[in-house]
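Worksheet: one structure, shown below.
Every protein chain except one is present and positioned as in the full complex.
Chain lettering (A, B and C) follows the sequence in which the chains are written, and residue indices restart at 1 in each chain.
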Amino acid sequence: MEKQDLLRVYRSMKTIREFEERLHLEIQTGEIAGFTHLYSGQEASAVGVCDALSKDDYIVSTHRGHGHCIAKGCDVKGMMLEIYGRAGGLCKGKGGSMHIADFDVGMMGANAIVGGGPPLAVGAAIAAGIDGNGNVAVAFGGDGSSNQGTVFEAMNLAVVLKAPALFVFENNGYGEHTGDEYAVGAESIQARSAAFGMLSLAADGNDFFDVYEKTAQALEHARAGRGPVSLELQTQRYFGHFEGDPQKYRAAGEVEKARQEDDCLLRFRARVTGDGSLTEAELDAVDAEVLALIDEAVAEARQAPAPTPDDVLTDVYVSY
Amino acid sequence: MEKQDLLRVYRSMKTIREFEERLHLEIQTGEIAGFTHLYSGQEASAVGVCDALSKDDYIVSTHRGHGHCIAKGCDVKGMMLEIYGRAGGLCKGKGGSMHIADFDVGMMGANAIVGGGPPLAVGAAIAAGIDGNGNVAVAFGGDGSSNQGTVFEAMNLAVVLKAPALFVFENNGYGEHTGDEYAVGAESIQARSAAFGMLSLAADGNDFFDVYEKTAQALEHARAGRGPVSLELQTQRYFGHFEGDPQKYRAAGEVEKARQEDDCLLRFRARVTGDGSLTEAELDAVDAEVLALIDEAVAEARQAPAPTPDDVLTDVYVSY
Amino acid sequence: MPVMNVRQAINETLHQEMERDENVIVLGEDVSGGAGTPSGEREAIGGIWGTTGGLLPKFGEKRVIDTPITESAIIGAAAGASLVGKRAVAELMFADFIGVCMDQLFNQIAKFRYMFGGKAKCPVVVRLIYGAGMNSAAQHSQALYNMLTAVPGLKVVTPTNAADAKGLLTTAIRDDDPVMFFEHKALYTKKCEVPEGEYLVPFGEAQLLRQGDDVSVVAIGRMAYFAEKAVDALAEQGIGCDLIEPRTLSPLDEDSIIDSVEKTGRLVVVDESPPRCSIASDLAGIVAGKAFSSLKAPIEMVTAPHTPIPFARELERAYLPGPDKISAAISKAAGYR
Partner (left out) sequence: MPVMNVRQAINETLHQEMERDENVIVLGEDVSGGAGTPSGEREAIGGIWGTTGGLLPKFGEKRVIDTPITESAIIGAAAGASLVGKRAVAELMFADFIGVCMDQLFNQIAKFRYMFGGKAKCPVVVRLIYGAGMNSAAQHSQALYNMLTAVPGLKVVTPTNAADAKGLLTTAIRDDDPVMFFEHKALYTKKCEVPEGEYLVPFGEAQLLRQGDDVSVVAIGRMAYFAEKAVDALAEQGIGCDLIEPRTLSPLDEDSIIDSVEKTGRLVVVDESPPRCSIASDLAGIVAGKAFSSLKAPIEMVTAPHTPIPFARELERAYLPGPDKISAAISKAAGYR
């Protein structure tokens, strides 16, 4: 990767991290309403996948969608406004954290229904297949989602139609308060996907480079018309399932250890400085830039106007 | 197997065959209403599985349920009355061909929703597991049903809970007018089930003995608390998907060939007479008995009284 | 004008619209049939209702897509394709199957535009084949349009004749919102004259099947035919009815119904569904709110009973609202003082 590419990747991961760490604090002020599921810890997954995509490829996301949105190129301030429920938010304050979408950058929406997204991704992939434009549609999902019937159906349909879809399973070890060891009856998500008849890969979800390379391999396969691909990523989430989660399912010291020893940003930094691709100073400069952006985004969101009651009634239909 | 066992098995298979062949004719008179999906050709599957079960084990069936009902011990005349929509039918004429049930013999109902049954079987299996009574619940399904999300969910849940459930996939090559080669993206249903983390077997669905033995193996596994089992049976249906199906998806001569070369009744007969277990005369006597029973059942059903309009309003709730 | 039945009208419309707009695609179980079968016959059925025949040979496998039995994925895929530029027409072989794909219908398709602040459009059409009358029992006979009419974001259409089937389906396919298109299985063979070429019937415009001053009768789907019989028989006895068939349940032509009730003062609603939270009660509620001052008699609802749908001929006949029950309700409304 070129230097500018590495900087872009780092900026993207760092933006997600700071966005989420900051939200974690801001939520405690009570200013942000509703459910918020933070992505901290999983940045290499979103960015590893999305950086390998083109702008015209599609992604479909989940309840834990901020990372996917930022990685695919959604406007960070527009997202922050949305999460604050402001009129100027990406969805005019109607969607909130769990429903951010931006079709201009191929982001087809976060989805608060576990398993709701993969069938949609297959549809976008079918459309790409008809148009023969080489686009791929990615369905993000978690370990927990991998047991939902809609996800299995989507995988089988994609195989049957050889649709250029990529099923990314971010395995962070938990679906809410339950372990994947329990909820996934299969030996692994990867093995189960393989048995559906598709190319099935796995990567270290905390290693940007591994995720990126496996995604590139998957995309080559899918773009060549050889059918869908599954990709299981082992990763970790730093915060609770939702904000306020007592997290009694964690091992003692689990998160601290992950943050110290297996953090995707630290690993990225070590590698690119270690091999001389980037300097600490260059990365620090990105950090500063990102922090400033997030500060600005929060400041603007706080002061931005709320939607007006009349807005309730619009955007239900194109015409009615 | 003892002689009396072999005779019972043959009688059961033959009863299904004659029941269905006769229905095929009777339907053409216009006397029978609604959708009817005939089981002819698949008898060794239903009987091979059900003969290995005890009366206390449960089965859950499909739209193509007559064979399963007879094999599990439903009253043949009660079934015929039901299919004719008579007040004395097993379900008082309210269910019809697609909804025959008889809880007294562990038959938890045919089901007109493809994939509707397997979750129910898992529930019965969970109940058996709680009571520790060693009972097993069998979910019958077709190749087509194997792609339905509810079926995948049922399999995973059974694995997670180690529920004593048996998923029987009768692969007759078609889901309505579509081939399993197309609709099942996986290498095989068996392989896909295996990847869910359960013991996964296959048998020649036209060979009673093979089905019976594999079922026995599955039951031993499930009764021992080692979790669910999947069993794929290769078989064939002799009639259309529903009565009236133009069957343009068939190869020329396909059914004739199956009837001559791979018929489960002929194969059973050849084997048991070949090894001297039973004589042709003994089997012929069963044939005559069965034909007489079906004649009687049809005659009685034709003359039996219809339900009365007031019956529409009963049996909705236990109390309301 | 050529005479054709509803089945043919729908088939013709699909052909016309697929020809006109290459973004129109069709998907569902056995919409062609024959995939992966030994006969080599690629169109083995053309839809079990015969409505999608000839599409695959003409438009090819990319645009006419046979699927496994996988309704959640069918509806989801139709939605996903329509979010990125296609106009997918998905078939649910029986409307009763909404149970296995309901999330895609009411949490996804219906809500995209709103949740995403107006930025998405999802011009999907779901064709749902519905209704009793063929002894298909509890899981293959239901009229479930009430459940989808309840859902903001969806449009719901219930054509009753071949011309409307064509005109409304054309409108549905060209509409930028998701449309639930209910086809009554017992009406497929109903024939009438159908305009040639391009023909659109707008949403939200009821049709007036009969005119009269004594009672307003609103009947949905197949019930319109039963109501016609009742109304015609009563006309001979001197009771005149407006007979209104809404054509689309969402949007609803409230004005036509209210105007009629303002004239007659009496309302009978006829609906094939059970009574609770039905279209019948929906219309009754609207009129009891908006045309109360004109009402001269209790609103009569003629519906199926609060029971599942029975199998046997005699039972299903007793279950369904028929001309007799409708007639009795109209007489009661007309006679109320």
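Please note the rule applied: a residue touches a chain if its C-beta (ideal position, glycine included) is under 8 Å from a C-beta of that chain, and two chains touch if they have at least 3 such contacts.
Quantities reported herein were computed from a predicted structural model and do not represent experimental measurements.
Peer 1: Looking at the whole complex, which visible chains does the left-out chain touch?
Peer 2: A, B, C
Peer 1: Touching the hidden chain in the complete assembly: which of B:Ala33, B:Val47, B:Met79 or B:Ile126 does that?
Peer 2: Of the listed residues, the one touching the omitted chain is B:Ile126.
Peer 1: Touching the hidden chain in the complete assembly: which of C:Pro57, C:Gly285 or C:Gly335 does that?
Peer 2: C:Gly285
Peer 1: From the listed residues C:Arg20, C:Lys62 or C:His306, report the one that touches the chain absent from this view.
Peer 2: C:His306
Peer 1: For chain C, which residues reach the chain that was dropped from this view?
Peer 2: Residues 72, 96-100, 102-107, 110-111, 114-115, 137-139, 146-147, 149-150, 152-153, 250, 273-290, 292-293, 295, 297-301, 305-308, 310 of chain C touch the chain that is not shown.
Peer 1: Could I get the residues of chain A that touch the absent chain, sorted low to high?
Peer 2: Missing-chain contacts on chain A: residues 33-35, 85-86, 91, 93-96, 98-99, 111-116, 144-145, 147-150, 173-185, 246, 248-252, 254, 306-309, 311-313, 316.
Peer 1: If you put the missing chain back, which residues of chain B would it touch?
Peer 2: 58, 60, 89-95, 99, 101-103, 108-109, 111, 113, 116, 118-131, 137, 149-150, 153-154, 156-157, 160-161, 314-320
Just so we're on the same page, only the chains that are shown with their structure count from here on.
Peer 1: CA centre of chain B versus CA centre of chain C: separation in Å?
Peer 2: About 35 Å separates the centre of chain B from that of chain C.
Peer 1: In angstrom, rounded to a whole number, how far apart do the mean CA points of chain A and chain B lie?
Peer 2: Here chain A and chain B have centroids separated by 45 Å.
Peer 1: Give the residues of chain C that touch two or more other chains, as numbers and ranges in rising order.
Peer 2: If we look for residues of chain C contacting two or more partner chains, we find 67-68, 70, 72-73.
Peer 1: Out of chain A, which residues touch more than one other chain, so two or more?
Peer 2: 149-150, 153, 156-157, 160
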